[in-house]
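The other protein chains are all here in position, but one chain of the complex has been omitted.
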Amino acid sequence: MSSWRSSHLLVNFVGSVLVGLLVLPIVVLIGVSFNAGVEQVFPPHGFSLRWYANLANRQGFLDAAKLTLALALGSACISVLVSLGAGVAITRYRFPGRDFLLTLLLSPLIVPQVVVGMAFLVTLSALGIFNSIVSLSLLHCVITLPFALRVVVVALQVHPASIEEAAQSLGASPVRAFFGVTVPQIAPGLLAAGVFAFVTSFENFTASQFLVWDRTTLPIAIYTSVQTENDPTAAALSSLIVAAVIVFIAVFNRFVVRHMLAGRT
Amino acid sequence: MALVLPALLVIATFFAMMSTMVVASFSPADAVQGIRTYTLEHYRRFLASSFYWGYLTGSLWISLYCTFITAVLGYFIAYFMFRSSSVVRLVVGSVLIVQFFTAYVIRSYAVMLLVGKTGFLNQTLLALGIIDAPLRILFTQAAVAIGLVQVSLPFMVFPILASLNAIPTNLEMASASLGASRFKTFWTIVFPLTLPGIAAGVVVVYLFELTSYIVPGMLGGGYADMIANLIYNKAMRSFEYGFAAAAAVVTLVVSAAIVYGLNRSFARITRYAR
Partner (left out) sequence: MAQVELKDIRASYGGVEAVKGVSLRLEATELVAVLGPSGCGKTTLIRVVAGFVDFQGTLLIDGRDMARVPPHRRDIGIVFQDYALFPHQTVAENIGYGLRMRARPRAEIRARVDELVELLRLGGFAARYPSSLSGGQRQRVAIARALASEPKVLLLDEPLSALDRKLREEMQVELREIQKRVGITMLFVTHDQEEALALADKVVVMKDGRVRQIGAPIDIYLRPEDDFVAEFIGKSTFFDATVVEAAPDVAVARLPNGSTVRVPMRGAVPRQRITFAVRPERIGVSDRRTSREGMNAVDAVVDHVVFLGAHQHVRVRTAEAQRIEVLASNDAKWRQGDTVTVEWHPNDSVVVRSGGVPVQTSEYREEERT
């Protein structure tokens, strides 16, 4: 509003440098993916899309991508539905142990991923289940639920029950009042919950790596490829994912960016 | 209460698996099928050997100083955003959100390309004549530290930004009208009021860094493994489930204690609000 509150030059300078350093690795990554040769250097030597073309030959990446997307979509949908049920129970009904229940349902958030992975490994191998699709589905539902639930509960708390009650007093059945009045209102919240769940599943590495017996996920495939190969194919794939994230954020900007800039993570 | 049932089912699965792991951590390595016996051998082995124990203390130490660095840099970025025009704020915010939503494995890989022997950093320093030979950063603890800070910065910036946004402009005006220079206003009003945000960021970041796997795995290259790498290697390379489970239980207990302790001491900061 005035020169009084505008920031100090030092703050601007250091801030810009830090933000620059923060994006630098991603810029390098994208640059590397356009190398003409096999070296992973930045600035790229020459310009080519050959490493992107090369992705088509990598059946492993394609399979991993399919599985990862399926897991992320599936676990996001399930988590949002399950959270909606639990969220409604917790925010709309009073019963003893309500706060405790919420704490319990959110408790996986503070359990380190490596511990979660270890627990799944021990249990599933004891049960003789060595099917990655089954185990990963189970794992991803468990780890995405608390992320979704946290967002859904906040959305439901922001929209108080009084609106539903008003609708009911006008003759709507409780179920109709909920789906007709509340669900449309918290739709942005549900979408945000789905986005968080999706991303949590999509990028999960540490817990998932304990369960990749016969199939693998994209982050793990990238990790393995970085460890074992020395060309920019992984950089090309990673750059594609970064581009997808950018598009995704541009599309969901309204729900996610504002939400996060307002400080509600 | 049919509504909560699915959620309860999911959480019950989770706790069942956690208990199986705890049971496994007390089961002898050479257990015979069908016979239940309990032993402390895995815990004894983990806690008695400074080699294994060192993974935990090493992880505690590196994540401690990395959390500190993350907090300082994160504060700078958040404060810069807070003081900037809405356009700058949106641009920097978008950068952070892209980071936030990009898988850690990709961000670690990107840092790897930056600090590698022929990476951009070394090439720039060589070209500028600052160094004569490439620095060995990749596969050292320094690379791990850089990666941890880089990857966890968004977790720090958002809560701090939220606490800055929550400070009414009137408080700064009041402070200035009472004779405080800009720096004094920052130090006596703004900074103390953002301590809750810093605390929230510190808890998340410390827990995240303490138990990270990808960053030490990729940027440490086996030379700077942390506790999560130990657990994974024991379980998946040498199939010592009992030992890995014990290490996981110890890690869980330690991190839970840290979260509890930090939350307790940070709760004191905001006593004034009650």
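Structural remarks
A and B are the chain letters, set down in written order, and residue numbers restart from 1 in every chain.
We adopt the following convention: a contact is a pair of C-beta atoms (placed from the backbone, for glycine too) under 8 Å apart; a residue touches a chain by one contact, two chains touch by 3 or more.
This one's a predicted model, so the numbers in the text were calculated from it and none came from an experiment.
From the set B:S181, B:S238 or B:N263, the residue in touch with the chain omitted from the display is B:S181, counting the whole complex.
Which of B:L5, B:M173 or B:A257 touches the hidden chain is settled by the complete complex: it is B:M173. Touch with the hidden chain on the side of subunit B covers residues 168, 170-171, 173-182, 184-185, 188-189, 192-193, 272-274. Seen from subunit A, the chain kept out of the figure touches residues 1-5.
Simple rule for what comes next: only the chains that are shown with their structure count from here on.
Averaging Cα coordinates per chain places subunit A and subunit B 17 Å apart. Chain contact summary for the complex, subunit A toward subunit B: residues 4-8, 11-12, 14-16, 18-19, 22-26, 28-29, 32, 39-43, 81-83, 85-86, 88-90, 95, 101, 104-105, 107-108, 110-123, 125-126, 138, 141-142, 145, 149, 199, 202-203, 205-206, 209-210, 218-220, 222-223, 226-227, 234-235, 238, 241-242, 245-246, 248-249, 256-257, 260-265.
Those residues of subunit B that touch subunit A in the complex are listed here as 1-7, 10-11, 13-14, 16-18, 20-21, 24, 73, 76-77, 79-81, 83-84, 89-90, 92-107, 109-114, 116, 118-120, 123, 150, 153, 158-159, 161-163, 165-166, 169, 172, 176, 182, 207, 210-214, 217-218, 227-228, 231-232, 235-236, 241, 244-245, 248-249, 251-252, 255-256, 259.
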